[in-house]
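Below you'll find the structure, written out as structure tokens, and then a few comments.
A single protein chain has been omitted from the complex, and every remaining protein chain is retained in its original position.
And now, chain A:
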Amino acid sequence: MDRIKIYLIILIIPILLFSGCWDKVEIDERAFITAIGYDKYEGGNEAKEENVEKETEKEPLNRYIRTITYPNVSLIAGKGQGKPFFVYSTVCASWADGRQQIALRDNKNFYVYHLKAVIFNEEIARDEELFREMFDTFERSVFLNRKLYFFVTPNKAQDILMTDTGKNMDVGLYIDELMSKENKPTRMAKSDLGTIAVDLRESNAALAPRIIKSKDEIKVSGAGVLKDNKLVGMLGELETRDVFILKGKVKLADYTIKVDDKFIVVSQTDLKTNMKTYEDKDGNINVYFDIRAEGDIVQHYFRTSKEPFDEKYIDRVNKKVNELISKELGDVFKKIQKDFGADIFKVGENLRKFHPATWNKIKDDWDEIYPKVKVKVDYKMNIRRVGIKQ
């Protein structure tokens, strides 16, 4: 009996021990990469690495410039001084190649679990081959968080990562805070890696936030339109806001409207969007957006205190706002529909879910049908608050 017990213990202990984690790396020996940027490698202008020996058998396959940044943690913990962040750039053939190369140049163990932002230069994003390669790496990796932000930029990703925000923090953390703050600006695209991947699978189109560098600042504004696994165009700040109102992801928006020669600002709150799709008698596909909102006059005109309390005036404002915003939203929809042919509103997905018969009929020709889809936006705002009267 005892012998059996001993055998069992000898058998079990190695199984338990060897299946354990033996990959101990102390937390202070790690470098937490917070942002990665990719630029297209053009050749030439990068300083050639001085290869001491000609050890590579063939010409290296240089396709990307990969830039990483990680924060100076001593500074975060309030001890030590120095640069708030470290940036490394390498020319590489792939993610894995870049990782290997960079590991040669830093004393820390790189760690991507806390990666916050991935920035693609426009040129890479527009190149279907490169985009698909890279995006697959991100989606496939078990180490990457699906909540990380995926940006496209018209500038060089390297420049953006090297920006000193002046706040003693590195760009990755800065972007993360900017994107996740409580009072989210409405003029930026709200999507992360996970949503983009899902959107691309579902409707072959997605919106990625756009990041721009101007002088010493970076700003996240507007969006890049992804379609057919590549970038097809960019949207401006206000367009992005309108798109996200249509998608029902904005809760608050300000509109400046001219009523009776006065510019007044009406803040739209409690936005609720309802999208309906249907096929009409002629066989056309229709999209109908029913958007409800509450209005809040945040700016009127000094010493015209009677007007905002006049019911007729309010009605007029309501009408004007509804007209104006309905048109603006409809225009944005049409622009995306006509210019990019990208179904970022998931009209097709809506049809598939609610009108499967129709969808089965048209799904093969959806790319041709989508630009012809008729849209109607019904924006119904009602002013509920007018502020204080002195």
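Definition applied: a contact is a pair of C-beta atoms (placed from the backbone, for glycine too) under 8 Å apart; a residue touches a chain by one contact, two chains touch by 3 or more; residues count from 1.
To be clear about the criterion, contacts and distances are computed from a predicted model.
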Identity of the absent chain, which is to be given by its UniProt protein name, from "ABC transporter ATP-binding protein", "YifB family Mg chelatase-like AAA ATPase", "Spore germination protein" or "PTS EIIA type-4 domain-containing protein": "Spore germination protein"
Just one of A:Ile4, A:Leu17 or A:Ile388 touches the chain that is missing; which is it? A:Leu17
Residue of A:Lys79, A:Arg105 or A:Lys389 touching the missing chain in the full complex: A:Lys79
Who touches the missing chain here, A:Lys116, A:Lys156 or A:His300? A:Lys116
One chain is left out of this view; which of A:Asp176, A:Asp192, A:Glu307 or A:Glu328 touches it in the full complex? A:Asp176
For chain A, which residues lie in contact with the unshown chain of the complex? 16-17, 19-28, 30, 32, 34, 71-80, 111, 113-114, 116, 143, 173, 176
